[in-house]
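Heads up: the structure comes next, in structure tokens.
For this depiction, one protein chain was excluded, whereas all remaining protein chains were kept in their positions.
Up next, subunit A:
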Amino acid sequence: MMDFLSNAAIPAVVLLIVVTAYIRGVPVFDAFVEGAKEGARTAFDILPVMVGILAGVAVLNGSGLIDMLTGLLQKPAEAIGIPREILPLLLIRPFSGSASLGLFSEQITRVGPDTFLGRALSTIMGSSETVLYTLAVYFGAANVKNTRHAVAASLISSYAGMLAAIFICRIIE
């Protein structure tokens, strides 16, 4: 059922848009191409932003910083109820999408998907986003140099969600 819903969502949306437009007399394909041209331009504008962000993230991942931070923060984290197995994911999640997905896939087979740890890891992944990347791409596309409180607010929101994920899975367990 869930599979069907998530697979059918895109075709359903596309069908709804195209059929409604056709009925209302919109020159559908012309409108599509007009919008697509603008989209292509925007995508090329973002490329330099992506190169920069991914280079920074790659260097961090390669340097072993996350392993070091995990070692340092393990004690204090366990004191407030964050299991050792979850800490690396918490640290990397807002910054690197590919690294967190890789870490998650590896961890989940190790701890088992239906254990408390497995459920908590899944909930964290399912309810959070690669904050830094998302913000960089969105604001980069709009040519914003000063994002003001966006990064701070997003990181606070992200960690609130991830801690809530651990808490809920612990209650339900």
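The criterion applied here is as follows: a residue touches a chain if its C-beta (ideal position, glycine included) is under 8 Å from a C-beta of that chain, and two chains touch if they have at least 3 such contacts; residues count from 1.
The rule is short, and it goes like this: contacts and distances are computed from a predicted model.
The listed choices are "3-oxoacyl-[acyl-carrier-protein] synthase 2", "Spore maturation protein A", "NADH-quinone oxidoreductase subunit N" or "Heme ABC transporter ATP-binding protein"; the UniProt protein name belonging to the chain that is not shown reads "Spore maturation protein A".
Across the interface with the omitted chain, subunit A contributes residues 2, 5-6, 9-10, 13-14, 16-18, 20-21, 24, 26, 28, 31-40, 42-44, 46-47, 50-65, 68, 98, 101, 104-105, 108-109, 112-114, 118-119, 122-129, 131-132, 134-139, 141-154, 156-158, 160-162, 164-165, 168-169, 172.
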